[in-house]
Each structure stands twice: as structure tokens, then as C-alpha cells.
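Our next item is subunit A:
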Amino acid sequence: MADLHKNSAKILVFSTEKISDPAIDMAGLLKLHYPPTVYTITIPCSSGIKSSWILHAYQKGFDGVFIAADGSDCVYGESCTEKTGRLVGKTHELMKAEEIDPARLRMAAICSVCSESFVKQIRSFNEYLLKTLHP
Partner candidate 1 sequence: MKKKKIGVYICHCGGNISDYVDVEKVRQAVEGEDIVFLAKTTMFACSDSNQREMVEDIKVNNLDGVVVASCSPKLHLLTFRNVSVRADLNKYTYVHANIREQASWAHSDNKTGATEKAIHLVKAAIAKSRYAEALETNKVKAIKSVAVVGAGVAGMKAAISLSDKECDVVLIEKESFVGGRVAQWDSLSTTTETGKEMISRLYNDLIKRENITILTNSEVIGNKGSVGNISLTIKKTPRYINGSCHPEDLKRAIAICPVEVPDEFNFRLTTRKAIYKNYPSEYPQTPVIDLKNCTRCGACEKVCPTVDFSEKEEILDFSVGSVLMATGFDSYTPAYGEFGYATLENVITLPQFKRLIDTQYGKLTYKGKEIKNIAYIYCVGSRQVDGENTYCSRNCCTSTIHAALTAKSKFQDINNFHFNRGLRTYGKQEILYADSLRSGDIYLQSYEDGLPTVTTEGKKTLVKINDILTNGRKMEVEADLVVLVTGMVPRADNSVGSLFKLPKGRDKFYNEIHMKLRPVETVIDGITIAGACQGPKNIAESVNSALSAATKSYSILSKGELETDPLVASIDPEKCTWCGACEAACPFDAILKVETDQKVIAEINNTVCKGCGMCAPVCEPDAINLIACSSDEIMSMIDALA
Partner candidate 2 sequence: MKDTETDIQDNTNPGSPLGARGEIEKGKTAKYLREKLGGISEQAKENLKEFNRIKKLMLDALGEEDLTVKQLTERLNMPSDEVVYYLMSLVKYGFVKTGDIDDMDEYYTYKLNK
């Protein structure tokens, strides 16, 4: 594990069952590689993520948390984008209070075919986390 950390940060991804999961699956199908210390937890909708989960991940040693949000494609309605944005904002405040770099929480809209965009986002996030946390 120690070796793995040299070039890959530990990232928890919250992904949604119907929209971003298919993109992440397709990234695998197309063998678009990304660091193997990126783990996905699937939830129905990105606007259902609790701040407490994200903070728990940092406590447990995750370097970063990435929300693969539904964006405007959300099957539960357009308010998803705004609500997810709000909970990210709230979590950022909580992170600041606990002196965690807010940039360790990232969000991007990943639609069902955004495999390349997902991998790009994760790679850049990984670089950022390695630079700031494991220089």
C-alpha cells in the first residue's frame, strides 16, 4: 500500500447509480486508467450526500472526496444541481472549521457517457492531492 501512495492519492468518489456510475463503468470498459486508490460508493442522487459522510472520510484517512454529480441530467429533477452545490458549500464551511483544505472536496458533473471527463478530473485531483498532501 505504501508504494501505491507514491503516485496515487486516496480518493473517495460518491457516484450516482443512473448517471455517473455508467460513465465510471465505461471508463473501465475503455481501459481509461486512473489511480487504483480511487473508490466509488454508489448513491441514488448526489444531492443526498451528507456532510458527515465526507468529514468521516477525511478522518479515516482519505486524501480527497470527489462528488460525481448528476448535473442537469439528474433523474430526480433539476433542483439536484443547486442542492448538491449547497451541500458542498456547507461542507466546505465545516471543513474550514476543522482546518481541512476545502480543495480536498471536489465536485464535477459527470453524465452517463463522461468517461473521459471523469478520468481527466480524477487525474488532476490526484495530482493536486499528491502535491499538497504527499509532496
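Quick note on selection: all candidates are chains of the complex that A comes from, given by their letters.
In this text, contacts are C-beta pairs under 8 Å (C-beta built on N, C-alpha and C of every residue); 3 or more make two chains touch, one makes a residue touch a chain; residues count from 1.
Remember, it's a predicted structure, so these values are computed and weren't measured experimentally.
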Notebook entry, point to check: Which of the candidates 1 or 2 touches subunit A in this complex?
Noted result: 1
Next item on the list: Note which residues of subunit A are touching candidate 1 in the complex, please.
Entry: 1, 3-4, 8, 10, 12, 18-19, 21-22, 24-29, 31-37, 39-45, 47-53, 56-57, 60-62, 73-77, 79-80, 83, 87, 90, 111-113
